[in-house]
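Let me begin by presenting the structure, written as C-alpha cells, before commenting on it.
With one protein chain held back, the other chains of the complex are shown just where they sit.
We call the chains A and B, going by the order they appear; numbering starts again at 1 in every chain.
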Amino acid sequence: MTDQGIKSRPIYAALRRDPSGRRHLYVSAGAEPPPPALCDGPLEGWSVGPPTAEGTRTPPEREGERRFRSASQLKATLARRLATERMGLRLYAEGPEDFLWDVFGIAQEHGLGRQEVFLKQAGTLARRVQCVHCKTLNEGVSTTIVRCAGCGANLFVRDHFSRRLSAFQGVKVDAEQPGDVPPAERAYP
Amino acid sequence: MNIQFRKDERFRESFSYVNSDAGVLRFPFPFGEDRYMYSVNIEPHTRGGPNPAFAHAFDIDEHYVAECRERALVLADDPGRCQVLPHMMPAQWDTLELLMESFAADYPEHFSLEKNGDTWRWINRPLGIEQTFVFGRPETLPCPPFEYITRQAQGDFTLQDQRDDNLFVDGGMVTTQADWSLDFDIGMSFHEWHGPVPLAHDIGVFDRALRFLLRLQYGHPVRRLNWTMTINPRLDTSPENYPDWGPDRTTVTPDNVSEKVHLRVELQTLFRLPRSNAILFGIRCYLLSLKDIERVEKWRKRLNRVLTTLPPELVEYKGLTRYRDTVLAHLAPRDDGAPLSSGIQPDQTTLPPSALSNQR
C-alpha cells in the first residue's frame, strides 16, 4: 500500500534511553529482551510470553525483569503501577500499534505526557480500524478494505490515525456508488 | 436590526432552503482572486470588513432558528457529535460566557443576559428560552455549558487546548461539518487533526498557522474563510452519515446543476479564552446555490475560473470529482473572461430575479 499522504499516521523512531529521566520502565507486547540502546543503566523490563506458552511463564533472567501471561494483564498492572509513580519516570513501549497507544492512553490517564513516553512499533502491522459510521472497532485488519463486523459496510482503511482510540479510520468505500467495491489487497501483514 | 427568521427550513430529506436577496449579497464568497490555493489567509476578526457577516463576533442570520432545530435533530440521532474532554470544563464556561455576552451585546432585540453576582438569567427570544443558572455550576443548566450554548448558535465549534507548544482539539459541537469526525479526531494535535488535508502540509501552511495561533491574544480574535461544495442544502455532511449523503454526488445533471450544487463556505473564527487559555474555533457554515451565485456577475465568473484551475488533489479531497465538469459546463458560457476586481465583495447592490439569470 502506498503512503496516502496523511500526516496523522505516527512515525516511530528506534527507542533510545532518555537521559533526562531518573527511572526507566520498558514494556513490550512480545517476549524479546529490551533493545541494547535502552540498557545503558538500570531499566525495568516487562514482557509478555508467546501464546504458545499457554499461560506458563519462564522465570526472569535478570534484575528488574517481569513476565506477563498476556498484554491485557501487563496493561492492567501498568495502570496500578503508574497510580503510585513519581515524577522522573520514562516509559518505553514496543509492540503492535494498538498496544502502543493503549499503553500511551494509560500513561496519559496517570499524568505522563508526550515528553515522557516513547513508542516503537514491532510485530504485526495489522490495524485496529474504527468504522466511522457505526463506531465498531475491527481488530487485526491486514487488508486495504475490510467488511465492518458491526454494520457490514465495506470500509476503506484510511491512514488517518487516532491515538486516543489506537485505531485507523474506516470509511465506506462505495458510499457514492453502492456496490462499486474494489478488491481488497493485503497491505498490513 | 430585526432578523426575520425562516423557521420552516429543512436541511435533509425534502430540503427547503432559501436565501433572501440580502442573504445572497451578504454571503461570504471565499475567492478574492481567480485562482485558489491554500495559504495562511488569517486576518484580524475586527468588526466590519468587506462583508456584513463580519460585523459581529458571531454572525446570526435568517437561518438561525432552522439551523438550531437541525442541530437538535442531529444530536438526537448521534449524541457523540458533542463531546468535550474532562479537563476542558473551564473552557466550557469560557465559551458560554463569550457567546452569551456577544449575542446579548450584538443582537439585543433577540437575546438578553442579566447578571446578579454568579446568578445569570439568559433569554433567547427566537428559540423561546429563558434560563436562570449559576455560573460555574453545571448542575444548574439542563446540559453541560458548552453543549447548552452551542445548541443555541449557528455553525460548529471546537475547543483547542494549548500545551506542549501545540493545540489539541479536546472538545467540540460538530453537526454541520464538511466531512470530518469529532468522535474520531477528538484529542488530536493540530497537525494530526489536519492530517488528511493534501498539499498544505508540504508548503508549511500548518506549521505557520500553528505558530501564529499559539500566540493568539485574548481580545484579538482572527478569522479566515474556507470552502467546499455540497450537493443539496445539507448541513450534516458528516463522515458518520456518508452512506446517506454520498450518493447525492451522482445525481447532478445539466438540468438540475444550478439548484443542486451549493458552494459551502466556512467563516472560521478563533478566540483566545480567558480562564482556560484554550482557543474557541468557530466554524460557521454558509450555503449558497449555484443558481444564486449566478445572480452576482463577479462571483459567477470567478467561481468558473477557480474551479477550472483547481489542483487535482483539491478536487479529489473536496469531493468534487463526480460533478465538477457538469458545473463547469454550466458556468463557462456565463464567463466572458473580462478582468474582475480583486477581493470578495459582490460589486453590486441589487440582484436580478433568479429566473432571468437562468435564461442567459
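In this text, contacts are C-beta pairs under 8 Å (C-beta built on N, C-alpha and C of every residue); 3 or more make two chains touch, one makes a residue touch a chain.
Convention: contacts and distances are computed from a predicted model.
Chosen from "XRE family transcriptional regulator", "ABC transporter ATP-binding protein", "Ferredoxin-NADP reductase" or "Thiol:disulfide interchange protein", the protein name that UniProt gives for the omitted chain reads "Ferredoxin-NADP reductase". For the chain missing from the display, the contacting residue among B:278, B:307 or B:340 is B:278, taking the whole complex into account. Set against the missing chain, the residues A:41, A:60 or A:113 yield one that touches it, A:113.
Only one of B:12, B:87 or B:191 touches the chain withheld from this view, namely B:87. Screening B:161, B:236 or B:266 against the full complex identifies B:161 as the residue touching the chain left out.
By the touch rule set out above, chain A reaches the unshown chain at residues 20-23, 82, 85-90, 108, 110-116.
In the full complex, chain B contacts the hidden chain through residues 45-47, 57, 87-91, 94, 97-98, 101-102, 118, 135-136, 161-164, 170, 211, 215, 217-221, 271-272, 274-278.
The definition used in the following text is that only the chains that are shown with their structure count from here on.
Between the CA-based centres of chain A and chain B the separation comes to 36 Å, rounded to the whole angstrom. For chain A in complex with chain B, the touching residues are 5-9, 113-115, 130, 132-133, 135, 153, 158-165, 169, 171-172, 175-178.
Partner chain A is touched in their complex by these residues of chain B: 80, 163-164, 181, 183-188, 191-196, 198, 201, 239-243, 246-247, 249-250, 322.
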